[in-house]
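For chain A:
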Amino acid sequence: MNVYANLSLVLLLILTAAGAILIKDLIGAVLVLGSYSFFLALLWAWLGAVDVAFTEAVVGAGLATVLFLLALFLTVPLEQKGQLPRGQWPAFVGLPLLGILLLYIAEDLPKFGDPLSPSNTHLAPDYLMHSLPATKTPNVVTSVLMDFRSLDTLIETAVIFTAGIATACLLRTSRHDSHTR
Partner candidate 1 sequence: MNAFFIGMLIALALLIVVYLYRVIQGPTVFDRVLGLNGISSKAIILLVLIGTIYERVEMFVDISTGYALLNLVGSLAIAKYLEQKRGA
Partner candidate 2 sequence: MVEMVVSVLMVSGLFFMSVAAIGMIRLPDVFARAHAVGLTDTLGAFCLLTGLALYEGWSAHTLRILIVLLLLYVINPVIAHATIRAAHRSGLRPWMKEPS
C-alpha cells in the first residue's frame, strides 16, 4: 500500500516534469512547473523531510511561480516557433547511456533508510546525541544548518537579515503618508 502511494506521487512528479517541458504555451509551462514543485514538496513530506518540503512549497511553488510569471508579463508570452537544430542524435544515444550508468552506480549505494549504512552508524547518532546539549536548539536540522555549519551559512543569514530590513522598509508606511495620499 505504501509503495502505491509513493508510486502515485512519483508518477505525478514525472508527468508534471514532462508536461512543463513539452507544453508550448509559456504561461502554462510556468503553472505546470509550479505544480511540479508542489508534488516535489509532497514527496519530501512523504519521505519525512518536513523542512525541505516547507522550503520547496514556499520557494518553488509559491515564489518562483510568481517571479516567472512576472518575467513573462514583461516579455512576449509565446514561445517562438523554432527549428530543432540538426545533429541531435548524440544526445538521444548519450543521455540514456548516462542514465543507465547512473542507475548502475546507484546500485552500490546503501539502501534507503538502511540502519547499517555509514551515515546512519556514525554521523546521525552523533548529531542526534550532541546537538541539543551543545546548541540548545530542539530541531536538529536547524542546529546543523545554523550552528555546526554557521560559517557556511553566514552569508545566507546575512541575506535573510537584509531581506528582513528591506521588507520592513517597504511595508513600513507612516501614518501621514496614508492620509495625504
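On the choice of candidates, all candidates are chains of the complex that A comes from, given by their letters.
One rule holds for everything that comes next: contacts are C-beta pairs under 8 Å (C-beta built on N, C-alpha and C of every residue); 3 or more make two chains touch, one makes a residue touch a chain; residues count from 1.
Worth saying up front: this structure is predicted, and the values here are computed from it rather than measured.
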Selected neighbour of chain A [touch, this complex] from 1 or 2
1
Within the complex, which stretch of chain A touches candidate 1?
1-2, 4-5, 8-9, 12, 15-16, 19, 23, 27-28, 31-32, 34-35, 38-39, 41-42, 45-46, 48, 50, 53-54, 57-58, 61-63, 65-66, 69-70, 73
